[in-house]
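Apart from one protein chain that is not included, each protein chain of the complex appears where it belongs.
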Amino acid sequence: MTPVLVMLLKTLLIFGGVITLAAGMTLAERKVSAWIQWRIGPNRVGPWGTLQPLADGVKFVFKEELIPDGANPLLFRLAPMLAAGPAMMAIAVIPFAGEITLLGQPTTLSIADFPLSALYVVAVSGLGVYGVILGGWSSNSKYSLLGGLRASAQMVSYELALILALLSVVVMSGSLDLRKIVEAQAGGLLQWNLWRQPLAFLLFLLATFAETNRHPFDFAECEPELVGGFHTEYSSMKFALFFIGEYVAMIVMASMTATLFLGGPEVPYWPAAPWFVQLATFLLKTGFFLFLFLWVRWTLPRFRFDQLMGLGWKVMLPLALLNVFVTGLVISLF
Amino acid sequence: MVIVKRKQLSLAERLYLPEVVRALSITLRVIFKKKVTRQYPEERMVTTAVTRGQPRLVLLDDNKSLACVSCGLCEAACPAYAITIDGEETERFIEREPKRFEIDMLRCILCGFCEEACPKDAIFMSDELELADFSRQALIYDIDKLKRPRAALQKRIDYFYGINDRWRKRSSTS
Partner (left out) sequence: MAETLFYVLGALCVVFAIGVVRARMPLFSVLNLLGTFFCLAGIYLLAGFPFLAATQLLVYAGAIMVLFLFVIMLLNLGDAAELEKHAGLSLSGRRLFVACSSAALLGLVGLGAAEMSTAFDARTLPAEHALDDLEHLAALLFSRYMLPFEAASLLLLATMVAVIVLAKRQREQARDTSAASAPAESQRKENGVLR
C-alpha cells in the first residue's frame, strides 16, 4: 500500500509544484518584460504583484466562453486539452532531485524513472503540437488555420534538430535514462555536457525555442500578422489552458536543457548533497533557462517564416547530423 | 523611386549569435536601470500653467457669484458644441448671470477656445485632467461642478495674460 501512497504523494507534489511554477511564469513574463522596458510591471495584487496569477485565473474563470459559428465543437473543445496534456505528461520523468525518503520509503524525486525517459520526454512533448493544429483548424478562422499550419511545419522541422542534439548527448553517456545522463555529468563543473557538447547545447537550446513556440520563433501566434494565431477564437478557460500548456512545455524544455547539459540536480563538487540542495540546484539551473526564454522574447524580433525554415533545414539539421557523426566517431575511436 | 541599399553584413553579423548575445547584454543592462513608471493614483503628473485641462468657471472674490455674464461667446466659439448657457437677469451690477451653464465633458475637446473668447475672464482651462464616472449624464457638468475660486486657477490666469500681452505688444509694433 505504501508504495502506491508514495507514488501518489510524489505525483501530487511534483505536479502541483510545476503548475505553481507555470503560474509564476505568467507573472515572471510580465515582470521581466516590464523591467526590460524600464517599467515596474504588475505590483497591485499582493506584495510585488505575487497574487497576479491568481487574479488572472479568477478573471479567466468568469469570462464568457465563445465557440465561433461554423467551428467544429468536438475538436474545438478537445484542442486545449491536447495542447496542455502532453506537456504535463512529460513532467513525469524529469529528475528533480536524487534520493529522498517519503513516508519512510527511500525513493527518488521524480514521478517515474525508466530506462527510456529521455526518449519519452521528446516523444510525448512532440504531441503538444496537435492541440495547436487542431485548435487552429477547428476554429473556422483563417488566422487560426494559418497559425496551426505554421506550428505544424515548424514543429516537424525543429524536432529533428532537437532529437539529433539529444542523440549526441545520449551517445556521450551511453544511455537514454535521464538519471544515467545526470550521473555521467557528476563531479565538477567541467564534467557538464555543456563543455563536451557545445554545439549540441546550442542546437538543443534553439530547437527548444522553436518547439515551445516562443520568440523569436512564435509563428503560431504572431500577433501582427495573425491576430493571435491558433488561439484567436479562444476565450475563457480554454484560452488559459493553452497558456498553461505553453508554460508547462517551457518548464519541461528548460529542465530538459538543464538535465542534459548542466547536470540536472547534480551539485558540482558535492556528490553527497542532500535532496533539498539538489532540488535547489535543479531549480536554479532550470530557472536560468526559463529566464532565458523571457529574456530572449523581449530582446529579439520575430524571424520571417522562410528564415525560420531555412535555419531549421539548411543550418541546424546538417550541423546536428555532423555533430552526431563526429561524436560517434570520437567515441568509437577512443 | 527609393533605392534601398542593403548593408553588407560581416560574417559575425550573419552568424546571428554574436549579435544576439550583444542584444541580450543590452536588455540585461536595462533591467537594472531606474524605472520610469509613474505609479498613477499615488504619484500624479506635475502640471504647469501651460497644461490645458478641463475648462472651469471663475468665482468672484466673494466666492459665491460667477464672473460670467452669460454673453454666449464661449458657446459660439466652442467647436464641439459642448457648452450650453441659459442666462437670466440679476440684481448685481453686471445685470446678467447664467441660470444654467453646462459643459458636456464627453464632447469637450479641451481646445481652450472658450477661454480665449471670454471677454470677462470668467472661464479658464484648469489643470484638472481626470474624467471618469458611471453614467453619461454625470459627465455633463453644471455650475456647481464647474465653479472654482480664483486662487485655484491663478497660475493659468497669469500665464494667459502673459502670452496675450506679448501678442498685443507685437501687433502694436508692427
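Every chain is named by a letter (A and B) in the order it is written, and numbering of its residues begins at 1.
FYI, contacts are C-beta pairs under 8 Å (C-beta built on N, C-alpha and C of every residue); 3 or more make two chains touch, one makes a residue touch a chain.
Here the structure is a predicted model, which means the values were calculated and not measured.
For the chain excluded from display, the touched partners among the shown chains of the whole complex are A. Of the candidate positions A:38, A:114 or A:195, contact with the unshown chain belongs to A:114.
Touch with the chain that is not drawn comes from one residue among A:14, A:40, A:55 or A:153, which is A:153.
Seen from subunit A, the chain kept out of the figure touches residues 114-116, 119-120, 122-124, 126-127, 129-130, 133-134, 136-137, 145, 148-149, 152-153, 155-156, 159-160, 163, 174, 176.
One rule holds for everything that comes next: only the chains that are shown with their structure count from here on.
The part of subunit B that touches subunit A in the complex is made up of residues 17, 20, 23-24, 26-28, 30-31, 33-37, 39. Residues of subunit A touching subunit B in their complex: 32, 34-40, 202, 295-296, 298-300.
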